[in-house]
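One protein chain omitted, others in place.
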Amino acid sequence: MTLRRKLEEKFFRVLTALVALLVVFVLAHILYTIISKGASSLSWEILSQEPKGGFYMGGGGGIVNAIAGSFYLAIGASILAFIVSLPVALFINIYLIRYRRLLIGVRFFLDVLWGIPSIVYGAFAFTIMIFFGLRNSLGAGIVTVGALIAPIMIRAMDEVLKTIPIGLQEASYSLGSTKTETAYKIFFKQALPGFATAVLLAFGRGIGDAASVLFTAGYTDHVPRNLSDPTATLPLSIFFQLGSPIEEVQNRAYAAAIVLTFIVLCISITARVLYRKK
Amino acid sequence: MSIKTTIPVISKEAAHFQVVPGEVPVLNIRNLNVRSKNAQILKNINLVVPKNKITVLLGPSGCGKTTLLKCMNRLTDLYSELKLDGSIEIDGEDILSGKYDITQIRQKMGLVMQRPFPLPMSIYDNIAYGLKIKGIRKKSIISEKVEKHLREVALWDEVKDRLKTSAQRLSIGQQQRLCLARGLAVEPEIILADEPTSALDPISSRVIEEEFLKLKADYTIILVTHILRQAKRLADFVVFMYYGEIVEYGPASEIFENPKTDILKEYLRVGH
Partner (left out) sequence: MTKRILIDNISSKWMLVCLSFFLLLPLAIGTGLVLKSEDLLTGHTLSSLIFSADWSPSEDKFGFWPFILSSLWVTIIALIISMPLCLLAAIYLSQFAPKWLLEFMRPVIDILAGIPSVVYGVWGVLVIVPLVGDTIAPFFNNESLGYSILAGALVLAVMSIPYILNMLLEVFRQVPVELGEASLSLGATKWETIKHVFIRKGATGILSAYGLGFSKALGETIAVMMVIGNVVQEPASVFDAGYPLPALIANNYGEMMSIPSYDSALMFGSLLLFVIILAINILFRYLIYKSEEK
């Protein structure tokens, strides 16, 4: 081997390793920055109280409005998305399985749907709301985020269902089951852990999204009591507080960022642990 | 029936001296053991491969033939879970010792795999690739060698008008011959062929087999197969392997007509 080839090999081995290290470092640095900045402001008060008077000028209170709002919103959206995603995923794998081209077409389409940015979902939902004269509300937010995360959920469920052998389906039919019974009794049971992962992934995506709720869910200092109340969300709470020139308010934004990051990390790690155990 | 008892009682030392008189050895494997995490894949392999002959590694699937072949040009490096010890000498150099440049050692051996894997480039570049890696830069030399080696595998007339088109558009039989030519272009001493006809139709298989019979005038060929009839058609020497061990080794006529062990007798009788 000539020296040049040897050097080239060495050079790229080292270069790629360094770049990989850099990438890991930068991503770790994000977590480090958020935690080190926000940890000092994190307190029980922040986690448990609604904003008090003058909150955005540095007054007392906490962000429970945003934490609770985000959970309501993401849970509602996940449930809604699940209700429409499950039939679609089952339909694809039971009814369309014999039509290869159609199957590919539908999967392709869902992947494309996944790529539409959340700001467009938000803007579109907003026009619908104006058309029907609806106000910003938890309910509107749930529907918008639900539509945003459903394609993710469908594709994740689809990936799980894909792995179930077609023989199982045929065995079920040969015992006299209808397609529906096969779908819900056989497929559902087989794929349950995978489904839990799919739902959690979509939930994680939903709770972190800001652009779609900006238009639809509104913002308020109170924990919403019903679907027609507007609701605060963590991403927007972070965003608004960070926009303040007052340091205490900014610090609370960092604390809120820790809360959000923590929730999302917990969810995605749980999702992966579940899937691995299967 | 325990397998152990069927192994001929040759001392491990003696196994190494099983050189057939009158043959020139090119590859000398001594006490080769290959272990993965929880299994021993090759057990104490001793083998001397004679020059300009076709040596067939025969045995049921999973017996370690392919692993043995991959040891010979150290493609086993790619599988970090495999641990090798022993020695494999070619031209007096022990390629397992780590002293030698593995890329040069690999150029002494051309590999033909179970399925053809043409490189994602034109027919011409597939052959030129190895030459350029060898450091040959001159266009005229490269063109000349491309033609020579494509002729060597009887592919030239079929592709000479479309050398610049993608190799992936060739038929699978043509692809396999291209892969053979690609291996020959780096001018190896040995051709390692791992069930080279298993993905091919009978006619393409025949073409490859005929190539091998011609090529042994210039090269040493080590062929892995589990097709008994192919082994009978091609082999000068046969190595019969079973569960990671060499059970019998000898000239083809002797192995096929006068098998010593029960296990080989059984294998030849069932015929797969």
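Details
For clarity, chains are labelled A and B in written order, and residue numbers in each chain start from 1.
In this section, contacts are C-beta pairs under 8 Å (C-beta built on N, C-alpha and C of every residue); 3 or more make two chains touch, one makes a residue touch a chain.
Only a predicted model underlies this, so the values are computations on that prediction, with no experimental measurement involved.
The chain that is not displayed touches the following shown chains in the complete assembly: A, B. For the chain left out of this panel, the touching residue among A:I116, A:L192 or A:I246 is A:I116. The residue touching the chain not shown here, chosen from A:I46, A:V64, A:A77 or A:A147, is A:A147. The omitted chain makes contact with just one of the residues A:I46, A:A68 or A:V88: A:V88. Checked against the full complex, the one of A:T33, A:S48 or A:T163 touching the unshown chain is A:T33. Residue positions on chain B in contact with the hidden chain: 70, 73, 75, 78, 80, 103-104, 106-107, 109-111, 113, 115, 117, 119-121, 129-130, 133-134, 168, 179, 182-183, 186, 192, in rising order. Although one chain is not displayed, chain A still touches it through residues 1, 5-6, 8-9, 12-13, 15-17, 19-20, 22-24, 26-27, 29-30, 33-34, 37, 84-85, 87-88, 90-92, 95, 104, 106, 108-113, 115-124, 126-128, 130, 147, 150-151, 154, 178-181, 183-184, 201, 204-205, 207-211, 214-215, 234-235, 238-239, 242, 253-254, 257, 260-261, 264-265, 268-269, 272.
Please note the rule applied: only the chains that are shown with their structure count from here on.
Between chain A and chain B the centroid-to-centroid distance comes to 52 Å (mean Cα coordinates, whole Å).
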